Structure formats: C-alpha cells, structure tokens
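For this depiction, one protein chain was excluded, whereas all remaining protein chains were kept in their positions.
Lettered A and B in written order, each chain numbered from 1.
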Amino acid sequence: MRTEIRICGFGGQGVILAGIILGKSACLFDGKEAVQTQSYGPEARGGASKCEVVISDSEVDYPKVQNPDILVAMSNEALIKYIVDLKDNGTLIVDPGTTYVDDVKDYIEEHNIEVYEAPATKTATDEIGLKIVANIVMVGAITKITKVISKEAAIKAIEASVPKGTEEKNIAAFEAGYALAE
Amino acid sequence: MPKENRFLPYLREDRLPHIFCPGCGNGAIINAFLAAMEKAEMDFDNIAMVSGIGCSSRIPGYLKCDSLHTTHGRALSFATGLKTANKDLDVVVFTGDGDAASIGGNHLIHAARRNINLTVICINNNIYGMTGGQISPTSPKGSFGTTAPYGNQDTPFKLAELVAAAGATYSARWTTVQIENLVTSIKEGLKNPGFSFIEVATQCPTYFGRKNKLRTPTAMAAVMKANTVFKSAADRMKPKDLEGKIVVGEFANTQRDEFTENIDKISVEKFGKKTLINSAYTTEL
Partner (left out) sequence: MAEEFFIQGNEACAKGAIAAGCRFFAGYPITPSTEVAETLARELPKVGGSFVQMEDEIASAGAIIGASWGGAKSMTATSGPGISLMQENIGYAFMSETPIVIVDVQRGSPSTAQPTMAAQGDMMQARWGSHGDYEPIALSPSSVQEFFDFTIKAFNLAEEYRVPVFVMADEVIGHMREKIIVEDSIEIVPRKRPEKTDDYLPFENIENGTTPMPAFGDGFNIHVTGLTHDERGYPDTNTPETHDKLVQRICDKVLNNKDKICSVKSENCEDADIILVSYGAPVRSVVEAVNKTDKKVGYIKIDTPWPFPDEQIEKLTANAKDIIVVEMNLGQMYYEVDRVCKRNSNVHLMGVIGGLLPTPDEILEEIDRVGGN
C-alpha cells in the first residue's frame, strides 16, 4: 500500500525535518520503503515550506506526492494552498494555533475529509518550553493518528536525526504530541 | 668544441632544438631559474612544473621534470590541485602576461589570496607572441600590436603590485637585463613557503620589437635598461615621472599561513589524520 503525506507550514517550523523523520522511521526501522522530497524554490528561503513523503510496503517508483492521503498543515496559507490536492476521505491534521480550519470547511465537507486538531505549537511552548520542537510534537500526533509509522521506529528515527544533546527534549516533544491525539 | 652549458643535464635534450625565436628572453630566464634552483639547494627531482599556453608556457616541456602543460590561463588552477594533492612537491608555474593576467587573471588573484606554496615565474613580454603580436593586458599605453594598429588605448596592469595586493607573500619584478637580481628573487621565491610571484619583463623582438620600432634584441634591452627604476627610488618619485618606467624590486616579502598547510592542519587537529599522498594507488584507505 502506498501512502502519500504532505507536511506544510512556513520556513523555520522544521516541517522538512518532520518529513525526514517519517521517511527514516519507515525505511530504516519499520522495514518499509520511503521517499522524501521537498520544495527547493525561492519559497524555501522563508515563507511557505513543504515536505513530502511517500511510504509504501513495496518499492516506491514515482517518488513525488500528487494527491496526498494525509495533509499536515502548520500554517493557514499552506492549508488553503494545498487542501485542494487532498484525496477524498483523506486525513487532515492541523495546528489550530496557526490555522483556521473554517477557511476550508467547504472542501472538508465535500470530500469527506477526516480532520484532527493537534495544537503542536502551543504544546511545544507550554509543555516542553521550546517552541522550536513543534515539528516533533506534530510527528507524535501524526504517528498516533495515522499509524503510518510505528511509535518505536519514530523514537529511533528522532534520536538519529536531532542534534546531539537534544534527544531528551525531542522525545518528550514526540510523547506530548502522541498524547495529544489520545 | 664549444663549452657545454652546465644546465644541460636538467634539459630534455631529445626535445631540442626549442621553438623560441632568436633574441627571445626565455633562454636567459631558464638559465636564471636553474641557477636560482641550485642556489636554493632545491632537489630538482622533486620539482613539478605547470604552465598554461603561450611562448613562456612551453618552458616546462624542455626541462627534465614532471611537467603539466595545461590550458590557456588555467595553469594556476591545475597547480592548486597538484600541490594540494601532494604538498611535498615543489611546484613551479611558468606563465606569461596574457596567460596569467588576461585569461587567467581570476586564478592569479585567488592563488595569491590563498597563499598557496607555488613559485610563479611570469614572463612579461607585453604582447601575445604565440598567436602573432596582439596586445596584452600589460602592453604599455600607446604601444602597437596587430590588434592595436592605432596604438593601445588601455592602461596596463602592474602585475607584481597586483599580486602583492592580492595577498602573495613574495612578489618581485625584474627584467632580463638584471639577471643577478632575478636569480636572487627566484631563489627567494622558491624558498618562500607561500605564494611567490616573480615577474620578468622581457624582450620579444619578433613581435613587440617589430611592431614598436625596436628591431633588435639589443635595442630592446637598451630601452628596458634605460627605463628601469629601482623600487626604492620609485617610491620617492611622482606618478607622472614614473610613466613608461619599469619599476623593479620586491613588492612583497612577508609570511602568513599557507593554504595546503591549513588543509592538513584541519585533518590532523580535528581528526588525527594526515592528508594522504598518492592515495589513488591503494585500496587500503
């Protein structure tokens, strides 16, 4: 089975790292295949940022995401721009602190989108005391909600991806995100 | 029997006769280089030469050492790779005014900026000889060439000063009329553990001379001698009085970090690993 995931937000939120962790979890620790791609245009220098991951049980041929099964939006601009690509019956995860789901409620209704709210930025700030780990909080929420990767794989991938000495904070952020979707 | 030139053992005799014109300064400069090399007590077998394209760039082909005759203007970039790959080699670059300062100008200032341990001998005849007498970036204002039939309108580069300003730790200019000084400077350059640039103003009777009413090598040498001003004197002269003069002497003679040493230092200090030499020949890396 092929799952297409798009994580989008604005520059500096770490959406690229979030996507890398998903890909790494899947193919290094869950025994699946994965490809991660991202936008490299001028938008990567600030403004909108977009990261895409394809996770599959078998080899991934076409590496790009066309119609995501899962859209994760961490900015309203990105939510409005990318919601139209989301598959019918797809999953939308938003950070309510940075998005207004009401802006896309027509699309959600027409396409039977399953919506989850994960206040990643607020959780990162309030519970971890570090706004910059909002991306890892979101990885926790994605893991719990979509089960596209296993919790064990995610933790191993986070440990292998974050700067040395920050592992503990990041794992705490992941756990907080995982708990958000309980 | 004419006396055999004492430098003959350094030459590829099977390549003689050479292609240089009668009266060309290249022969005197080769002699000066070999004399300086002996005075500096260099191991000739450890010298590797690199050159670009042009008359002066043909010199390494006549010397019995490893020699890389490269593309026009790019000798210093090849030399940068060669020296970095094996910093134990003594790398000498022969180049000309067109090769070093026109097509290769960017490489020249960057090699000086890096202070990479190369000795560059830039033979400046103020003209393109190999292609038949076109003006170069060092042609004096008002001089004639096949591409300046009405006289050169551009202001020439002062190469030794340019290279000193770009960061070379040794830079000097002499002419083929001051061989003793030239030998001393080349020796200094060979011994300097950094970027050394020795500009030699020389005569090209075939093209520069013919185009500029200086038909014999001796006439050219005489003009060069008459126009020479030592740097110490030039420093006290007004720019107006220096027009058309050749200022000779040293323009840089200092010390600072060398490029390949810096590369090695990072490997050694951060990773305890010396920069490898001749690694292409092994699989045990």
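Here is the rule we go by: a contact is a pair of C-beta atoms (placed from the backbone, for glycine too) under 8 Å apart; a residue touches a chain by one contact, two chains touch by 3 or more.
Treat the numbers as computed from the prediction; the structure is a model and nothing was measured.
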* Asked: Quick one: which of A:8, A:27, A:104 or A:173 touches the chain that's been left out?
  -> A:27
* Out of B:37, B:50 or B:252, point to the residue that touches the absent chain in the complete complex. => B:50
* **In chain B, positions touching the absent partner** => 12, 14-15, 45-46, 48, 50, 60-61, 64-71, 74, 76-86, 88-89, 106-107, 110, 260, 263, 266-267, 270-271, 273-283, 285
* Residue numbers in chain A that touch the chain omitted from display -> 20, 23-24, 27-28, 33-42, 44, 60-64, 66
